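One structure is given below, encoded as structure tokens.
The complex appears here without one of its protein chains, the remainder shown in place.
For reference, chains read A, B, C and D in written order, and residue numbers begin at 1 within each chain.
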Amino acid sequence: MSIPDLFMLGAFVLGGAAALLVVTARNVVHAALYLVIALVAVAASFLWMGAEFLAWAQVLVYVGAVVVLILFGLMLTRAPIGPMAQHNENRKFAVAVSGGLFVLLVTVIVATFGDATVDVTPVRVADLGEVLYVQWAFPFMVLGFLLTVSLIGALVLARREEGEGPLPDDTDEGSDQGLEDAAQEPGPSDVTSAPGAGDAGQQIGAP
Amino acid sequence: MQAVFPLTFAALLFSAGVYGVLSRRNAVLVLMSVELMLAAVTVNLVAFHGLVASEAGDPLLSGQVFALFVMGIGAAEVGVGLAIVLLLYRNRATVNVDDADLMKY
Amino acid sequence: MDVDQVTQIDFFALAPELAVLGASLLVLLIELFLHGPRKRFVNPIAVLGVLVAFGFVVALSVDGTERAAFGEMFVVDSYALAFKGFFLAVALFVLLTSYRYFSEIRTYQGEYYFLMLSAFLGMMLMTSARDLVMLFIALELVSIPGFVMAGLRKFDLRSNEGAMKFFLIGVLSASVLLFGLSIVYGFTGTTSLAGVAASLEGAEATPLLLAATLFVITGFGFKVSAVPFHFWAPDTYEGAPIPVAAFLSVASKAAGFAGLLQVTFVAFEPLADVWAPVLGVIAILTMTLGNLTALTQTQMVRLLSYSSVAHAGYLLVPFAVVQPGATALNADAFSAVLIYLFAYGAMNIGAFAVVTAVARRHPGRRITDYAGLGSRSPGLAVALTLFLVSLGGIPPLVGFIAKLAVFFVAVEAGTTLGIVLAAAVAINTVISLVYYLRIARVMWMEEATDPEPVRPGLALGFTVGGLTVVTVALFVLAPLLWGAADRAVLVAGG
Amino acid sequence: MFSEWAWLIPALPALSVLIIVFSGRALPWKGAEVGIVALLASLGLSLGVAWEVFSHNAGVTQGIGPAGDADAAPAGAEAFLLERGLTLTPLGGDLAVELGMRVDGLAAMMFVLVTAVSLMVHIYSTGYMHGDARYTYFFALLSLFSFSMLLLVIASDLLVLLVGWELVGICSYLLIGFWWEDKHNQDASIKAFLTTKLGDVGLVVGIMALAGMFGTFSIQGVLDGVAAGDHSQALLTFALLALILGAVGKSAQFPLHTWLPDAMAGPTPVSALIHAATMVTAGVFIVARLFPAYQAAPVAQGTLAIIGAITLVMAGLLALVQTDLKRVLAYSTVSQLGYMMAALSFSYVAGVFHLFTHGFFKALLFLGAGSVIHAAHSNHMTEMGGLRRVMPVTFWTFLAGSLALIAIPPLAGFWSKDEILVAALEAGGYTGTVVLVLGALGGLITAFYMTRALYLVFAGEFRGHGHPHESEPAMTAPLIALAIPAVAIGWINLPFPALQPLSLSSWVMFDVDYWVANPVELNAVVAVIATVLALAGVLAARAIYREAPERDPLLHLGLLTHVLQRRYYLDDLYTDLIARTAVRDKLAPAAVWFSDRVLDGAVYWSGRGTYELGQGLYATGDQRGIDGAVNGLGLSALWSGARMRLAQSGNVQLYAGALFIGVFVLAVVFASGA
Partner (left out) sequence: MWEASALTITVFLPLLGAALITLIPKAREELAKPVALVVSLVAFALSLAVLAGYYLGPAGGEGLAYQLRVDWIPIIDASYHVAIDGISLPLFVLSFLLTFLCAVYTFHHLEAPGRPKAFLSLMLLLQTGMAGTFVAFDLVLFFVFWELVLVPMYFMIGIWGGPRREYAAVKFFLYTLFGSVFMLVAFIALYFAGPGTFDIVALQEAGAAGEFGLTFQRLAFLGIFLGLAVKVPMWPFHTWLPDAHTEAPTVGSVLLAGILLKMGTYGFVRIALPILPEAAVEYAPIIGALAVIAILYGALCCLAQTDLKRLIAFSSVGHMGFVMLGIATLTPVGVNAAIFGMIAHGIITGMLFFVVGSIKERYHTRAIADIGGGVLQTMPRMGAVLTFVAIASLGLPPLPGFWGEIVALYAAFNPAPALVDAGFLTFFRVLMVLGAIGTVLTAGYFLNMLQRVTLGTAPARWREAELRDISAIEWGAWSPLLVMTVALGVVPVLVFGITDPAVSAVLTALGVS
């Protein structure tokens, strides 16, 4: 067992333990903090495997941004900070499934890669940058657009603003009250006439 | 480096994530579990990159680039996911996943 | 792939995507300057963008040369063009269906159309992608706007829940898919589809590789809502705005199939012996469960969502007969999937369009709301009847051609599995007609509880009418459909 | 020359049907005249054909000399046979149906019989049916029947014959149920039709078997085929036996005879025409038609004899105890048909001859009975009596018919019945003996019941209501007209070899060789015995019924004693014991019981049982079994659908779990696939 192996083992133990705590902690904030540890351990393992840029990106993106986002989420949803039952009744089932999955995966991994080794020669950031902006430029651009899309999407869902109303069929339990004015509205003239449905609908469906 | 270590690490993270997704009630905690799974994928990718590099070589650095993309996508997903959780919370004042069963059968 | 090659960008090849991208951004921008009811004018802009993109696709088809930009990240061949044309047509009708539905709200119309166009952009990119990474990113570009759009009925708990379920299962399956892809990469050392195929040729099917294949199938299985990865679908469709449900049930599903086609027929083709039976099992489960569950539904959208699950089952049948190296058979199977998808797209969007129209008057979307539609709005009722009957696969409608193609490959395979699948499709066709006919019965044979007619309006009326014509015409013009599908085949070794 | 136009004989009544149906009500006599004219024309043509056939055949036989003298017919001598036809339709392969006519002696004889009787019945009906609401319809049916019967007779093709056969059946059905308001009549008509239809199964099977064996439906083709002998004997016997079943049904032979008495529910002219003279003889006719084939199948011939013998005795016994005049005649008809059947197992001429004579006198009897019933307003002999004085024409003609039936020489029945007994005697053997003995016994019984009927109807005082009077000329004229052949028609076939070349046996012969080989001869012993038996029957009945027909004969022991004292005490004792006590009180009731309970019961219960079977099958098998299975499949689909939707719990984490369970399950599939 070489030195990198030992380092790797350390990240393994740390990250694994943290990951288990993330999914079992009774306190939500603790869970978030364990997540930080787990993700840092992942970053460390990147480092040991020669992916330096990835390691730092991991720390920045995940530990720096994602976890903060999650903490915000916890706050905004006013999650109870104290310890409490965070598990549903499927717990045994979940243990069986995930345990089975783990055993299965480890078995096949060991069977397949039992004696394989990983090249830990660090990848130069410049090399990575070059392929990223030449060969992988297109996916990279698309990924950028994807992030924009997700940003706008998150915004649409999360914001509340003036004049916002329910959609025509937003109702609870789907009661049969159609929009009377919508029904009376002559079909072809739709394009030009201003539908006044928004206002009516707002009164019906506003929470 | 032995390939089994990172790969088993990834498997552990992944399985833990699965466990969390299946058993956590709080939607935010479920999101965290998903993050664990994505992290597992990145570990896998990086490890496999090393594996490939040690054998045939990978001039395009596909594994690492892929891992990078996965991180980006993970971030995007978390953003949207939190927005959905917030929306749900606003309308129902709870973020428990298993309370959401208005629609079934 | 050297630097020159990738930096010389063929903009003509990219033109359809650029048009859609441009339209999406334009929509987002212009909406800021429109107020109140005028916000709905962003819809025509989006439609225009789609039409322009469609024009480019036509131009590229006429041109006929295979093009590429960014290497394997973006390839324009007949397969990509066929799918792009299909997606753009679907986009057109989804946008038209959306017009009146969203015109009644004051806000986030621009965002909605932006998200919708982005999703379609993702689909178009997906069909051009010949690399797993690109494929995955494009797939996410389809999914993420979908998560958001499913939750757009922000004031309806059902929509919130539906979006949440969609998101969670979506992310979960994306993770599973990624995990599988990472292993595939580990085995083959490449993410190029052709490279994967080449390196799997003659490779030993180790358990880990099989697990990876399974994970990949699971990931796409979610997207196409195959059993047992389908549970999100009914809940999400029910909660989502109806045009979005139409989008999910057709476009998003088609995207899933596009991805699955590329992965299975191209990359994993050498392993077909292993995954084909699995997909066969999934196919049978999917169609049977979808149909049986649909039998007892009382809610229209939910019924259609189970129906769309069942259709995913039919669509999986051609996958199940693939054999490694059997180029002709695989090509036929491939084209059967395309034929079915095209046909399914026309009739299912049509059905959702009618449901959209009716839901304006009856937001409950219950099947009983359709009572007497035949006398209230005969046009809509005729159209919906045609769509449903076509979904059931009865001639002379395009649904029959689709079923024919599926039966065709199932029998062509000549294997026991093929025969079993054919029999399963046969029996399921009968089951499915029970509930399709139930709706027809309600529309035509029950007294109307509400005498008022349902007026679809211009855009929706055009959608319904147009798709009715398509549903009938594509039957008569089946050779066009079949020929197009045949030309668009993308099979390893083919 | 006439023969070429023989197709007009059925065609004219057919035309008459159309005219009556489409314009009958508008005509002055409401359609009756059309039928009468058509039948008159047909009769004329029939006589012409008959003459032509006769002159040809007589020419041949005269050349040979008295029958029995020559060993064989000279070469080239052929019986008259004219076949004309056009292909009605090909059936595929080289099989075709021919719409053709086969005119020979038998056909010519039947033409004369059918057209003559039918004409008389037409005329008679103008009086009998006068004032009936469906007068025109009645005549349309009569004409239709005449056409159908003549089609049956003229057919050269078995399928066409079958057409005629079925058509007369439906006419019979419609005419028996003519007064359909009454349920009794409906039941009788259905019973008649179905019973004969049951026999038709045999006919159809037989015809198909014959046609299948010889590859043609043509009668001539079948006969040629039989003559050629290149066939399976067993199959031929089977086919002919099956045909006998058809004949048994149509000709009301044991055990399918029960419909005929019920068929008396129809108007009496119908009974005379259909259920006495013509339709019921169709069974006999078809056997006669295929006589050469039967000759080649001794088993079938023997069966004919046995059936005929049983029938003639059984039906005669039944006739003894009837109080309904028409029923007496009906049983008598059954009995006489039994004679014909039995005769055909030995002698072509005997059977055909009896068919011919019987047709006339039985029609006469029925028409006479109709006249009586018309006058007395009742079918029951208990409500008649003393009509001799008020209805002299009816009485005398009825008497003539009765005596002909009883076979008193020299009336028609004597000659033909005697011929049968002689044929049976000459045939000998088991069947011959049976027929001879039972036939002779039957003569006795016939005489008894006819005499009884005569006494009950015409003798003594009128026991009914109202004032009966003689029928109108339209009814009496046919009686007189029919009385002539009843008396005299037997003379056309006197059993003297010298006369044979010019007699009926020559006229109706189908084959000269057969004519030569089977001469008609007088057997004095048989004639005397038969006559004595007949007279014995007459006297026995006369003894019982002469004095007080109105009184129940059981109480007439004093009278019996008187008869005994006067002449043959033993004889009277014998009569009393056998005829009255044993036969009438024991055997006849037993036969009635058997007929009504066992046979009719069997018919009833088989019908009933079939109905019940249908009910049961429908209720359990079809609606619950097959349909239930179909619906059950549907329900189970719904049920499983209802179960399966429970999987959609609404809990997204369970959905996620299902995803992984799916992965595991598929992994197993995978592993097994790999």
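Simple rule for what comes next: a contact is a pair of C-beta atoms (placed from the backbone, for glycine too) under 8 Å apart; a residue touches a chain by one contact, two chains touch by 3 or more.
Not measured: the values here are computed from a predicted model.
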Relative to the complete complex, which of the depicted chains are touched by the chain excluded from display? C, D
Touching the absent chain in the whole complex: find that residue among C:Leu25, C:Leu51 or C:Leu404. C:Leu404
Residue, one of D:Val205, D:Leu325 or D:Leu504, that touches the chain absent here: D:Val205
Among C:Val176, C:Ala371 or C:Ala478, choose the residue that contacts the chain missing from this document, as touch is defined above. C:Ala478
Answer key for D:Ala38, D:Val60 or D:Leu162 versus the chain not shown reads D:Leu162
Using the touch definition from the top, which of D:Thr89, D:Gln233 or D:Ser636 touches the missing chain? D:Thr89
Residue by residue, what part of chain D touches the chain that was omitted? 87-93, 95, 97, 159, 162-163, 166-167, 170, 173, 177, 180-181, 183, 186-187, 189-190, 193-194, 197-198, 200-201, 204-205, 208-209, 211-212, 607, 610-611, 613-615, 617-619, 621-622, 626-627, 630, 634
In the complete complex, which positions of chain C touch the hidden chain? 389, 394-396, 400-401, 403-404, 407-408, 410-412, 414, 422-423, 425-427, 429-430, 433-434, 437-438, 440-441, 444-445, 478-479, 482-483, 486
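The rule is short, and it goes like this: only the chains that are shown with their structure count from here on.
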Separation of mean Cα positions, chain C and chain B [Å, integer]: 26
Averaging C-alpha coordinates per chain, one finds the centres of chain A and chain D separated by a number of Å equal to 98
Would you mind listing the residues of chain D that make contact with two or more other chains? 645, 648, 650-654, 656-657, 660-661, 663, 667
Would you mind listing the residues of chain A that make contact with two or more other chains? 88, 90, 93-94, 97, 101, 104-105, 109, 113, 135-136, 139, 143, 146, 149-150, 153-157, 207
Chain A touches which residues of chain B in the complex? 1-9, 11-20, 22-29, 31-33, 35-36, 39, 42-43, 46-47, 49-51, 53-54, 59-61, 64-65, 67-69, 71-80, 82-87, 89-91, 95, 97-98
Write out the stretch or stretches of chain B touching chain D in their complex. 18, 21-23, 30, 97-98, 100-105
Could you please specify the touching residues of chain C with respect to chain A in the complex? 1, 3, 6-7, 21, 28, 36-37, 69-71, 73-74, 100-108, 111-112, 114-115, 118, 121-122, 125, 131, 133-134, 137-138, 140-141, 144-145, 147-148, 151-157, 159, 163, 206-209, 211, 241-242, 299, 359-366, 369, 452, 454-459, 461
